[in-house]
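Apart from one protein chain that is not included, each protein chain of the complex appears where it belongs.
Right after this comes subunit A.
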Amino acid sequence: MIFENKTIEEVDVWVNAGHVDDFPEDGGSNILYEGEQIAIFKFSTLNKWFATQNLCPHKKQMILSRGMLGTEGETPKVACPYHKKTFSLETGENLNGCEDTIQTYPVKVENDTVFVGLYEKK
């Protein structure tokens, strides 16, 4: 990954990910930016947006954007379509406890346009 997980203040590039209506309700979409695939989720039920790496660390598949959204307790999560490993959308932690943590990125919406915040590794 050429991008790291940082706080909003540290973001140094806000990438335009498309119009809010390009995203399915309670679902994800995937964008390509400088060779990286980033999954962006419109969690309508919670009225929140999230972004993570698109790669599922389990079998190294570019697939998380097609995953199903849900919650475990208070934690919003995405389930990989292959083997239903679930990851926290907030921290990227694998909730089944056996896979690597995935990257998460900040998302902001301005004038109905969705931006994902990336921090380029120096």
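Quick note on the criterion: contacts are C-beta pairs under 8 Å (C-beta built on N, C-alpha and C of every residue); 3 or more make two chains touch, one makes a residue touch a chain; residues count from 1.
Going forward, contacts and distances are computed from a predicted model.
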item: Chain not displayed: protein name in its UniProt record ("cytochrome-c oxidase", "Maltose ABC transporter substrate-binding protein", "Nitrite reductase large subunit NirB" or "histidine kinase"); value: "Nitrite reductase large subunit NirB"
item: Absent chain, residues of subunit A that touch it; value: 16-18, 22-27, 29-33, 35, 37, 43, 45-46, 55, 59-63, 66-73, 76-77, 79, 81-82, 84, 86
